[in-house]
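Complex shown without one protein chain; remaining protein chains in place.
Just so it is clear, A, B and C label the chains in written order, and each chain counts residues from 1 on its own.
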Amino acid sequence: MKEHNHHSHQNIYKPAVMKIVARHDEAPGVKTMRLEFQDPADHELFRENYRTGMFGLYGIYGEGESTFCVASPETRKDYIECTFRQSGRVTSALANSDIGDLITFRGPYGNRFPIEDFYGKNLLFIAGGIALPPTRSVIWSCLDQRDKFGKVTIVYGARTVADLVYKHELEEWEKRDDVDLVLTVDPGGETPDWKNKVGFVPTVLEQAAPSPENCVAVLCGPPIMIKFTLVSLKKLGFEERNVYTTLENRMKCGVGKCGRCNVGSVYVCKEGPVFTAEEVSRMPAADL
Amino acid sequence: MSIEVQYRNRAKELLSNGEVKLVVGYTGGTTPERRRPVFISSAEQVDRLVLDDLCIANLSGYLVTESLLSDEKSVAVFLRPEGIRSINILAAENQLNPDQIVIFGFEPAGNTIKALDGTNALEFSEFVVSLSENPSVSDSDPVIEKLEKMSAQERFSFWQDEFSKCIKCYACRQACPMCYCRRCIVDCNQPQWINTSPHTLGNFEWNIIRAFHLAGRCVECGNCDRACPVNIPLRLINRRMAVEARESFDHFAGLSMTQEPVLASFKKDDSETFIL
Amino acid sequence: MPKILSADKLDNCIERWKSSGNTVIGPVRKSNISAYRPVEKASEFELDIVLPDLSIKELFFPQTEPILKYAIRKQAIDTTEFLPPSGKRIVFGARPCDASGVAIDDPLFGWDYRDEYWFQRRNETVIVSIACVKADDFCMCTSLNLAPDSTMGSDILLRPINGGKGWLVEEITDRGRDAFASIADLLQESTESPVPPAAVPEKFNLEACVEWLKNPENFESRFWKEISVRCIGCASCTYLCPTCHCFDIQDEGDTYSGIRRKNWDSCSFALFTMHTSGHNPRSTQSARWRQRIMHKFNYFPGKFSLNKCSGCGRCSRQCPVDMGITETLQEISKLLP
Partner (left out) sequence: MSEQFEPKIVAFVCTYCTYAGADLAGTSRLKYAPNVRLVRLPCTGRISPMFILKALQKGADGVLISGCHPGDCHFTHGNYHARRRWTVFRALLDFTGIPTDRVKYSWISAAEGVKFAELINTITEDIRALGPFTQYHGLIEETQSQASL
C-alpha cells in the first residue's frame, strides 16, 4: 500500500494554504472546520492522493502544526473537513480562527482504510467521543457508494449528550433505513430527554450483538475504550484481522523523519495511522 | 580502615537492617579515571561502591527523581560538602524530606578524601556554617577576574562565542540538582518566552535565564559545567551569581534547611543604589 | 602506482579547491571545542585527535535550520523558502565513523519523501576521510562491522603514512575521483606503506545483542530500568551522535511574521512524545533509553538494513553519567545464554 505524493513539493515541510469557509461548534471545546485550497495545484495533489484514513498537519504560522485526521470522505474532495478538540497551542489558535482566515495544511499523509476490500461486506463502525471524525470519513466514503456494501451498523458513544459530535449527521443516519445507528452516553451523561442508550460502548455493543459474519469492523476511540471494545468484539466472534483501528501519536514531520511517532518498529505516520487489531496486537503495548 | 571500606560497611548495615532502601553512590566507570553513579539496593552489592578523590559528581539530584521518596523510606547518598548544601536547599524548597536522607559525607583533603561526621543534614549544620565563613577559595577565579576587566562589549563577545556553541541538549539542566521543575520554562510554549532553537540568540536567552533561576541556589558543585558537551564555562556565570547573592544579600546558598530562598524573600532595607 | 598526498601540499590543495568554488571544511578547535568548520589554510586543521567533539552530522543536518519565512497579510500568506547554502564543499579529515554515520541516514531522509535540506548538501559535499591510527577506550566501530579504515560514506579514504608527512590516497567514489583530479599534479607516486589502522577491540557481539533485542519478551525486561536508572535524560548522546536524526519543527515569530525552523530534538526528552492530553507513550527514562537502543539496533535495521550506529563512541565519551551504547550492549551480552 504505497500512495504518497512523491516529489509533490520540492520542500516537504512547506504546507499548502487553506481558507476556512465554514466553522461550527460540535461539542464543548470541539470544533469542525471546512477548508478550501487556495492554490489549485495543491488541490489537484490532494484530489490525486487523498484516501480515507489519511491525516494531515493543520497549522497556523507563528504557533505550529497539529496532527489530526481528515474527517471528510474520499468521495468528497472539493474541500477538507476537520474536527478537533481545543487543547494545546496550535488547536487553540485554530479554534480562535474565523471564517475567511487562512491556515495551513500539510498532507494527506499516511496509509488508508482499504475500502475496496470492504466491498460486499457488512460494516460495523464503532466510535467513542472525539474519535467519530476518522470513523465518519470512512462512513461517508461507504454511504456515498451505499450499494457496494451490505448492512451498515454504527455504534457511537460519548461521555455526555453534549459531547456527541456531528449531531446533525447522527440525525440523518438515524432516519436512514439503510443504516443501523446505536447511540449511547456514559451513565450519568444522559439528559432528561435522552431517548437512546445509556452505558459504555463495549456493553452497548454486546447488547446490539452485530453478527461477525462477512463483517468488517472499524473501531476508533480513546485507548481505554479500544481496549475493552476489542474484548467485546472478540466475544462476538470478530477476528482481529477484520477489525480496523487508527493510532494517534505526537507528530512533527508527518513523513517518517522526525522520529517521535514510533510504536515499536512502526512509524505511525508512514505505516499508519490505520492498522488492523491484529497488527496493533503485535506492537509493544507499553509503547502505545 | 579506609573511608571506602568504612562506608561500604555502613551501607551494608543500613541495607540489611532495612534502614534505607537504596544507597546512591559511585562505582568504577568506563576508564580508570571515571566514576559513575550507582544505585545499590541490596547488601550483597555494596562491594560495587567506590569512594576516592575521583568521585566528584553531586548525586543529590537523583533524590528528587519522581516518586523515589514518596514511599517515605530512607535513601542513603554519598555527598561532598556542596551536595550537603544541595540537600539543605531541596529541603528548604520542600522538594524532599531531609529525614529520609542518610548522608555519607566526604570532602577532598589534598590528593585524597576524608569522611565528614554526621548522617543527617542537621548534623552538618556547623560544618556548613564554617563553609560559609570561608568562601574566599571559590571567589577568585582568574577567568572571572579577566572578564571583569573587560568592557561590556568584550564580555558580550566572549559569551557570544561561548553560547554560540550551545546545542541545547539541556545536559546542564538535567545534571543540576536544583533544576527539578516538572516543566522547565524553556519547555513552556503558551507563551513561549525562550526560543528553543539553538541559535546564539536562543542560547543567550536560555543560559541567562537558567543562571538567573539558579541565583542564590547554586552550590557550585560543577555538575553543569562538567556535563556540558561543548565546554561552555557555566561555572563562571553561576559563581558570579553566588558572589552577588552573598555580597548584596549576605546569602550563602544551602546554609540551612530553613534558609529562605534569596529571590523569594527580602529585607526592607535591601540596598537599592541603582534605583532612580 | 599508489598516490600520496603529502602534508606540505595541503595548503596548495586547499587553495586549488577553493579557487574552483569549494568550501573546505575540516576538524578545527575553536573556543575549547573541536568540530568540522570551514578553513582557509591547513594550519587551522586539528587532525591529530581521535575524533572531533561534534560529529559531522551538523554539516548536513544543522542543529537549527530555517525552513520558511512567513508574513501574514489580510487575505494572503507570503512564504519564502530557505534553502541550504549552495556551493560545493570538501570535508577534509573526516573520521570514517563520521562518514559512515552520514551514509546511514541517507535512506531515512530519502524514505519516500526526500528531505532536500539533507540531499542538497549530500550532493554537493565530497567527504575525504582519514583512516584512524589512534583510538580511545570509547571507540567501537569494529563492534558495528565497521573499521577504523572503513570506506562507507567516504568519497576518498586517506591512509596516514609514517612520520605524519602525508597520506596514501584511496579513491572510493566518482565524486571523490573528480575532486582529486583537480589536484592530481600535487600528488606523488609512492610505494610507501601506510601506518596500520588503530586497533579497536570488539566490545560486544552485535548479532547476539540484536537477537536479544528482537525477542518481544525482552521489551518489558527489568534490564531496561536497571541499565538506565542513572540516565539524567539530557540529549548530549543524541546530539553528538552522527546518526541520530530526530528533529522538531518550531515557529519563531508572531502572528504576522516569523520563521519556521527545523531543530534537533531528542528521544531522551519526556516532551518528545508527550501528547497534548498529557498521555506519554514513553513516560519513563527507561522507556526512552530502550527506544534509543531499539531504534538503533532493531527497528532501523529492520527497515533499512543498516545499523543506526557507526561506533564513534561519542555517546559514552561525553555522557555526564558515563552511560552509553557500549555499556548497554555489553550488559545485554551478559544476559545471553
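Definition applied: a contact is a pair of C-beta atoms (placed from the backbone, for glycine too) under 8 Å apart; a residue touches a chain by one contact, two chains touch by 3 or more.
Only a predicted model underlies this, so the values are computations on that prediction, with no experimental measurement involved.
Asker: Omitted chain: which shown chains does it touch?
Answerer: Answer for the hidden chain's contacts among shown chains: B, C.
Asker: Hey, which of C:26, C:52, C:66 or C:194 is the one touching the hidden chain?
Answerer: Here the residue in touch with the unshown chain is C:66.
Asker: Can you list, in ascending order, the chain B residues touching the missing chain?
Answerer: Here the touching residues of chain B are 147, 150, 152-160, 193-195, 197, 199-202, 204-205, 208-209, 211-212, 215-216, 237, 240-241, 244-245, 248-249, 262-268, 270-272, 274-276.
Asker: Even though one chain is hidden, which residues of chain C still touch it in the full complex?
Answerer: Counting over the whole complex, chain C touches the hidden chain at residues 25, 38, 58-59, 62, 64-66, 69, 82-85, 252, 259.
Throughout what follows, only the chains that are shown with their structure count from here on.
Asker: Specify the chain most distant from chain B by Cα centroid.
Answerer: Most remote chain from chain B, centroid-wise, comes out as A.
Asker: Quick check on this structure: which chain has its C-alpha centroid closest to the centroid of all protein C-alpha atoms?
Answerer: Chain closest to the assembly's C-alpha mean: C.
Asker: Could you grab the centroid distance between chain B and chain C? Build each centroid from C-alpha atoms only and quote it in angstrom.
Answerer: 32
Asker: Take the average of all CA coordinates in chain A, do the same for chain B, and state the distance between these two points in whole angstrom.
Answerer: 49
Asker: State, to the nearest whole Å, the distance from the C-alpha centre of chain A to the C-alpha centre of chain C.
Answerer: 39
Asker: Using the touch rule from the top of the page, what residues of chain A touch 2 or more other chains?
Answerer: Within chain A, the residues that touch at least two other chains are 88.
Asker: Please set out, as single numbers or ranges, the residues of chain B touching at least two other chains.
Answerer: In chain B, no residue touches at least two other chains, as defined above.
Asker: Across the complex, what residues on chain C touch chain A?
Answerer: Answer in residue numbers: 67-68, 70, 72, 75-77, 79, 81, 108-109, 111-116, 216, 219-220, 245-251, 253-256, 258, 260, 262, 265, 267, 272-277, 279, 281-282, 287, 291, 294-295, 298-299, 302-303.
Asker: Okay, in this complex, where on chain A does chain C touch?
Answerer: Against chain C, chain A makes touches at 2, 4, 6-7, 10-14, 17, 61-66, 87-88, 91, 100, 102, 104, 223, 248-250, 252-253, 255-260, 262-265, 270, 284, 286-288.
Asker: Using the touch rule from the top, collect the residues of chain B that touch chain C in their complex.
Answerer: 29-31, 34-39, 57, 61-62, 161-162, 165, 167-171, 173-175, 187, 195-199, 202, 223, 226-227, 229-231
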